[in-house]
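The structure is given below, and queries will be raised subsequently.
As you look at this complex, bear in mind that one protein chain is not there, while each of the others sits in place.
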Amino acid sequence: MTEHPWWRIGRRSLGRNRRRTVITALGLAFGYFAVVVLIGMMLGIVSEMVESGTGIVSGQIQVHAADYLPDHSVYATIGGDAGTPVGPLLDSIAADPAVLAAAPRVYGGGLVSTGSATAAASLMGVDPAREVRVAQLATAIVAGRLPRPGERALALGAELARRIHARPGDTVVVVAPAADGSLGNDLYVVAGVFKSGVQPLDAGTALLPIGVLQTLMALGPDRIHEVAVKLADPYAAPGVAARLARRLPVAGALVQPWTVTSPELVEYAGMMRASNWIVLVVVFGMAIFGVANTLLMATYERRREFALLLALGAAPRHIVRTVVYEALAIGVVSLLAGAAVTVPVLVWWHRAPLDLGRLFSDFTLAGALVRPVLKTDDPGAWSYIAAAALLVTALAAAVVPAFRAARVPPADTLAGR
Amino acid sequence: MKLVLLLRLAARNVARNARRSTLTALAMVIGLALLVFSRALADGGHEDWIRGAVRLGDGHVVLESPAFARSRDLADRLTPGALAAAERALAAPALRPLLVAAAPRLEVAALATAAAAAVPVAAVGVDPAAEARFSTLPGKLTEGRFLAPDDRGAAYVGDRLARRLGLHVGSRFVVSAQGADGQIADQLLRVVGVFRTGLPDADEGLIQVPLATARQWLGTGAAATAVALLLRDSHDVDRAAAALGAALAGRRDVAALSWRAAMPELDSAVKLDDDGDYLMHGILFAIIGLAIVNTMLMSVLNRSREFGILRALGLTRGQTGAIVFGEGLLLTAASGLVGLALGAGATWLLFRHGLDYSALMKGNITMAGAVISPIIVPILGPAQLLQSLAYIAAVGVLAALYPAYRATKLDLVEAMKFDA
Partner (left out) sequence: MTTPPAVRTSDVWKIFSHDGLAVEAVRGVDLEIARGEFVVLAGPSGSGKTTLLNMLGGLTRPTRGGVWVDGEDLVALPERGLAALRLERVGFVFQAYNLLPVLTALENAEFSLLLRGVPADERRRRVTELFATLGIAGLEDRRPGKLSGGQQQRVAVARAVAGEPALVLADEPTANLDSAASAALIDLMATLNRERGTTFVFATHDATLMQRARRLVRLVDGRVVSDERTG
């Protein structure tokens, strides 16, 4: 036996009443499991939101002319009125190791009509090969295909297509104000239909090959409004944006990460962090009650033992230590049990998320699409925070019972009074 | 008679062990108080979202053609006949106390152009007087004024749209859309006011014009695409929708749609939030329940000698269990009342003017077509309070079952041997 037996006595006291220990440990383990899995889910939701908020169309970094936002003026092209060679610009961006792909865009607005119906739409000029690597929108084709470069064709949002009764193969007229003040119009073939899940896109957007839209809007081939950039890690955006800005081969352009252009999303992620803390505090706060209650009654039951220890010459602080060690032992056991269940569940729900799509529909939050698919993210530091909280709970719960235990009057207790 | 005696014994046991009872009860009291508070907060928040969203959108209940609900095409608008039927249905006495405002709309997807910019917008023809009662949009004015009843060719536009098209109060711009005859029709509009809601989709994509102007522009005659209804309380939605449905039964060209069906996004978001709350409460109560089981169990085993004496005096096993169960019930009942009072009282006292968490939320957060306000006024509803009470009662009763069962299993002789 070690020189100080208090840890041994505390630890072994767990076995005195198996059922009670099991129930207590169950409560703590369950609390840990619940907190960590909940946080994993909430982090997963935020991750998905960042993915969808930036991945569907806007990209994690955007490059514009400094005066482009917020007016989206047709004239404010990157590099001013003369524009800039697009190829070298894209190459310089794509050269950065953190960048997966970059795609150029031209934006306009106009009317799209079939013979029987007309609707207003945002017109987006894209480079199909690059676009599919940056925006999920370009890969969300449900009928037909994306238009090819130079082809006088377009892809319509599903809702828009339905409204004007257009199907792949049909011809539509597009009318749009051009940069020279005139009204451009031309005929296009519907190459395909896309469905992103985001209502404004599906109901009001048409994709055209970038050169074709530039021609319609009387913009030269060097004039683009935006470059959208896809990164491997969305959270690296601010640093990468700063880096790109330094090496951009064109003057007067702004390189902005999503954290600047979608402040709502950032706001929401911050709120999520705060609510994680609340969950932690509330759950473990309640658990403290449960454990304290149990320990209090347990120490009352064992008052003879404590009286004996005092009679044998142990000091009151030793009694306090036995109770505290017992609580710590329960904490450790609960933590191991809780972690043993939590880790597999987190991995399981990360690989095969719970799909609540049948109970809930998608909705937008903070400008991003939320799909009720509960994919858990790695809680990271939160797992350790929760573990610490669990141990703190166990210890905090032991405080009052420990001090009460040390105040047992040895003579009276041993005599049975 | 025996039952009353058992209950008295149970009551005496609970009262005598004040400290033990209090500790057990404390867990339930705090859990219930938390539950009441968070439910009230959630209900307040949801009412806020729903109200905000429906007032910017199509109201709690919208009267429109079922075909229009799917197509949103001008061709599926309410004919003058359907509109008249709708107005008759709205006049029903059953509906009057529930209704705050009824706003007719003529909505079309259009293109707004000015200078070299063209932006797709939703152009909505509204009745300015009705709209002022119904919608929060007039209140979001940042420049100029809202539409007036005798305006012609006026437009109320969002600030982002104004910036994109380079518009100020007094500027002119053109809207183009496909009219009732299938041809593109243009309309010149003059900006009388600018609004900001914080919702990008509204601020960039919504303009309101007088109903008369819209009707003339699109050549629809005295028609509307929908009549939006604002109710006093969002809980009356189902009642109102049912009453209207009954009044309009038999007509295939107009039906009453609740916001849940018209705005499934918001419905989903509210439901998900609710379910998240239920999950949290479930977790909390599981933990509380376990704590109660443990403490009640220990209290039973500690009193084995006492129960032994009762058995020796003639009580059966079942009656012993009933006493323990009775203790659990009494504790739960007392905790329920105290917890309810504490939760409701604290919520009302501390937060009846609203819980402000704008410290956590610096900007605006939008969700499913509503702007989330950082000030939430909790709502204490009798139905929710009873529900919370029932919840804690269920937990308390369930938790008392196992200890009661153990009490029936005490062996008389063994119990008497041990000095409790």
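Here the chain labels run A and B in written order, and each chain numbers its own residues starting at 1.
Quick note on the criterion: contacts are C-beta pairs under 8 Å (C-beta built on N, C-alpha and C of every residue); 3 or more make two chains touch, one makes a residue touch a chain.
As the structure is a prediction and not an experimental result, all values here were calculated from the model.
Within the full complex, the chain left out of the display is in contact with A. Considering the full assembly, A:A311 is the residue among A:A66, A:L183, A:A274 or A:A311 that touches the omitted chain.
Considering the full assembly, A:S13 is the residue among A:S13, A:S122 or A:T342 that touches the omitted chain. Of the residues in chain A, those that touch the hidden partner chain are 1, 3, 5, 8-9, 12-13, 15-16, 304-305, 308-315, 410-411, 414-415.
Here is the rule we use: only the chains that are shown with their structure count from here on.
Looking at the complex, you find that chain A touches chain B at residues 19-20, 23-24, 26-27, 30-31, 34, 38, 70-75, 108-111, 113, 116-122, 162-163, 176-179, 181, 200, 203-204, 263-264, 267-268, 270-271, 274, 279, 282-283, 286-287, 289-294, 296-298, 300-301, 359-367, 370, 372, 416. Interface residues of chain B facing chain A in the complex, by the touch rule stated above, are 20, 23-24, 26-27, 30-31, 34, 71-73, 109-111, 113, 115-121, 160, 163-164, 166, 176-178, 182, 184, 200-201, 205, 264-269, 271-272, 279-280, 283-284, 286-288, 290-291, 293-295, 297-299, 302, 360-369, 419.
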